[in-house]
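Excluded from the complex is one protein chain; the other protein chains are retained at their positions.
Moving on, here comes chain A:
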Amino acid sequence: MSTASVNSPRTKHKPSGLFTTVGSEWTKIWSLGTSRILLLVAVGLAALAAALFVLTSAVTTGTDIAKRDVFDVVSTSLLGSDAAALTLMVMAAMTIGSEYSTGMIRVTLTASPKRSQFLAAKAIVIAVVTYVVGVVAAFVAYGVGQLILLAQGLDIASVADPRILRLILGSAIMAPLYGLIAVAFGIVFRSTAGGILAALVALVIPSIVGWVGEAGNSIMPYLPGEALHNVAGLTAATSPYAINPGVSAIVLVAWVLVVLGIGQSLLAKRDA
């Protein structure tokens, strides 16, 4: 038998490290019709929800918009950024869930057999894409709120104010936070629905802990929701949940690493 022309130098080859896997995941997310649509939906929804919440705030908060602190108005408009974050969380869950539902995960793990490297690449791409789009959505939501203030001849809040900038950039962290939780649990449950459900549970845990009353005060700042509020500067200094925002940032990173670690431990040992 002849072994003549096998592996002719026709195809150049680079070793496949984390960098190439990130490139592959990047191509995957941008070439998928559904994720491109959801990225646009996220930004559109941010604008819509911001307008809705700011315009109805007189009713929902009982205080007329003219009498409210401008910082509060910005924070209300940033509920639009939360709507975007939920959309981006769904998109993140779908990127991994549809790999399982179609069986494409096997193609992925054949091309990238180092599973921790694949998950790291997926997480990096989801984090970057959801944060960048989350920031765009937050700025859009903020802008919509300011337009409403302008239209009513009220004072606006400048992004030059570090408090406002921190609020916008901080709120946008919600998208990668819940997006990564959705990816990790999308792997755990091998489905989009499982990923979304787990992220929603993570989202409502602080409310449940809140019902316990003061007993929950000591753990509340260490839950993802309140840690995020601390980072964004949404927690009043007088609040029992207020802790150092630097510590809160570490808390958020720890949460993400823990859930990704759970995903990785199952991904590593289970049959694909």
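One rule holds for everything that comes next: a residue touches a chain if its C-beta (ideal position, glycine included) is under 8 Å from a C-beta of that chain, and two chains touch if they have at least 3 such contacts; residues count from 1.
Definition applied: contacts and distances are computed from a predicted model.
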Out of "YhfT family protein", "Nitrilotriacetate monooxygenase component A", "ABC transporter ATP-binding protein" or "glycine dehydrogenase (aminomethyl-transferring)", what name does the UniProt record list for the absent chain?
-> "ABC transporter ATP-binding protein"
For chain A, which residues touch the unseen chain?
-> 1-8, 10-16, 20-21, 23-25, 27-28, 31-34, 98-99, 102-104, 106-114, 269, 271-272
